[in-house]
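Removed from the display is one protein chain of the complex; every other protein chain stays in position.
Letters A and B name the chains as they come in the text, with residue numbers starting at 1 for each one.
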Amino acid sequence: MVVWLVGEDGRRIRAIDPFVPTCYLAAPPSIREHVFRLLRRASCRISTREVERYELGAPCPISVLEVSVHAPAQFSSLTQHLIRACPDAQFFHVDVSLPQRYFYDRELFPLVHCEADLTAEGRIQSIQALESPWDTDYGFPPLTIMELSPDSPSPNPNHGGHGSFVVRMDGEERLLEGDDADVIQRLNQLLVRQDPDILLTDWGDSYLLPRLMIMADQLRMPLELNRDPHRSIGTRKPRSYFSYGRILSHAGARILSGRLHLDRHNSFALAETGLAGLIEQARIAKVDLQQMARTTTGTGITSMQLETACRDGLLIPYRKQEPEAFKSARELLQTDQGGLVFAPIVGYHEQVGELDFSSMYPSIMVRFNISPETINCPCCRDEPAARVPEIGHHTCRHRQGLVPRTLAPLLDKRVRYKRLMAAATQPAARAVLDQRQTALKWLLVVSFGYLGYKNARFGRIEAHESVTAYSRDLLLQAKEVAERQGYRMLHAIVDSLWFVKPGAVRADYNRLAQEITERTGLSIGLEGLYHWIGFLPSRVNPLMPVPNQFVGLFDHGAMKIRGIEIRRSDAPFLVKRAQAEVLRCLSQARMLAELREQIPQALEIVRIYRRYLHDGHATVEELAITKSLSKEPQAYRHQTLSMIAAQELLARGVSLQAGDTIHYIITDADAAYLPDRARAVAGLDGTWSYDVSAYDSLLLKAALVLLTPLGVTATSLNESTAGC
Amino acid sequence: MGRTLATFTQLVQQEIDSWSRYRRALRREDQQALDVLFAAARHHASAGAYLARETPFEVMLLSMLIEQQKHVVTLQQKVMTLETRMHHDSTQGMAS
Partner (left out) sequence: MALVQQQAIEFLFRTEDGGAVIDAPRHLLAALRQSAVSTDQPKGLVLLSGPPSVYRLGLCAAVDRALAGEPVLYLAGANVFDPFLVGRLARASRVASAQVLQQIHVSRAFTCHQMVRLVTDCLLSALRTYDARFVILAGPLDTLYDQSVPEPEAMRLFRTMTEALQDMAYQGVQVLCVSPLAPPESGGRSRFMAALRAQARRAIDVCEAEDGLWLHEEGGPEPKRWMIPRPLWNRL
């Protein structure tokens, strides 16, 4: 295993750790004979021995063959060969990525402060961590960062608008110009001279690095992106995948050796939690930083569970095979439910308190010991306290499960970060703590989905069902406590509840939270007290309530906004800005009566924006609409605007896949000739104009959703703001 | 592993769709009344989901009745207020 170390003297050292990965297999003697024959033909040293190991939740160990591969580079191909050759054998520990296995085995993690004993040739004799991944007071590692971006005005350089390259380091910015040979030469010089640890790019995976690699290849010039001269640049192809009911695209990857390549436009973790959050996730999950940046958060939580299993000596099955236990159709009807969502009481309300159960689902898993092997265990069948509410399952009261064992320290660390955040005086320090706790929040969020995910190693549908059953019961308990004290529940979504009671102040809501916590045993806190909050009606059918669509003004002055244009990526910037201004205007009001007084001013804002649109002043940036392609662009049957823009890009030779994001403006929504209806933003020249009425109606809709509950109708809005 | 069964909100929508011919043959004002009834069923979707009954239409009917009952109470209160005021006015009128 190649391990890169930064010495105390600042030297970057390429070290080799003689790590021997193992896998296990269970098979009858005849198949084992076959395995031995295959292993004897392997080209590297392999040792085997009989051992006894436990499967998760099994009462007795099974006898398995432990296969140790003394050349880690051959581990994957060898195990894959075995799996193909022996389909009837059961394999374990075969598909966990080796860097992760190495971290688990040596009790290390990415960017760990450690002590190592090296030979003169760089072989690691011993290595141990000097800190724990659960520490909260670690600093940013002493790494140098070089930034590389395209010098292009286009929202996505892959969609057109090629330009030169910009390099930034230590606050200095250089433009790499000239012909291709000049660019490669200049970049190589900078890479060798500055020798950065992290190459932080914009569009590096999909555009910059592939382009640079092609340029260097054509010129037969070396490209010094890798620090490790022994390795080539790792590449992964782009692909589309489903996640939480949405199709997403992955731009592929360019992975460096001895240096970390992070692409700001191809990293969920980086975008959501920043560099500090990404590092926190990599440390906790023990997933290599370049991998963590590009993978789903689910990989992180899975890695944590795998580590728990490895540490406890459990076998990690290759394919999950255990299906759902039979249940009657009646039971299925009861169990196949999600969390409870109470439709909101539409309209504006004042002095409302929002109470949130903190990390509800993972907390339920820990508190009620929900894990694949603890659900419906044979030992606690008759214990009333082990019953899951409303459904027929029970959980184990005797042994803590793998999932709770994994999640408990994670929950604890997030609480510690939140406490440190509250006490932090420096804004910069608080920002770092916030990024780290957000990183942990994401790991906790996906931990629930992974209980029910079909390919999850330690998932089980009954565990998933039990969590939601508890959540429903807890939400109802919270409702009952509050209603007994005269509160009215306005809205509730799974783990958040909005209550109102005439005259109730902050202390009352805090007391309510305290009582619910005592009753349920699960921590609930006051997310905030609103001067007012408006639950907004559906735009399609005003009679139908829409959950999670509201605007609220907290008593500390901040606003909480959900589900409307300002939060949506597909709304044009101009519409978002208009909505933001209307909201700012409404936020002057502290009470409902004052809110109504703000209406004339809000209408005036709308009028000014409409005039701006009609006068033709709006710019591309203000008008661009961002949409994610929900299907392969070739598979669309209806000519939607995003489809027309996608066709335009395809015709220009841009490659697009489902999940890709495109940007367009509406040019003439009703044009008979379809390509005239919309234009892609990338590569837009001076010859375009926008569809005033299409944007005007988007603008009106964005204003109307806020003003309808205050008595403004579509007609009155249109008439009172026309004046142009 | 997504949900296997339809959610209660989807069931309400299915029910609405199954009544579409009926709705079409109603007068405009009656269509509006029907829409309000189904909105009531949607409004109480959480209770319907929690009950998890295999015959959801009767659950929807009860949800509609709840909203009707609330309306009745609201109207009763309004009538009572008006009656009190009328009574007050008339006694005042007699006194003067």
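Simple rule for what comes next: contacts are C-beta pairs under 8 Å (C-beta built on N, C-alpha and C of every residue); 3 or more make two chains touch, one makes a residue touch a chain.
Note that the coordinates shown come from a computational prediction; the quantities given were computed from them, not determined experimentally.
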By the document's definition of touch, the residue of A:T119, A:Q189, A:Q218 or A:N455 touching the omitted chain is A:N455
Tell me which residue among A:R330, A:R381 or A:R419 touches the hidden chain in the full complex.
A:R330
Touching residues of subunit B against the unshown chain: what are they?
1-2, 4-6, 11, 53-56
Sites on subunit A contacted by the missing partner chain, in the whole complex
84, 87, 319-330, 332-333, 454-455, 461
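Rule of thumb we're sticking to: only the chains that are shown with their structure count from here on.
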Subunit B partner contacts - residues on subunit A that touch it in the complex:
245, 330, 332-334, 336-338, 340-343, 452-454, 461, 464, 472, 476, 492, 541, 543-545
Can you list the subunit B residues touching subunit A in their complex?
1-5, 7, 35-36, 39, 42-46, 49-50, 52-54
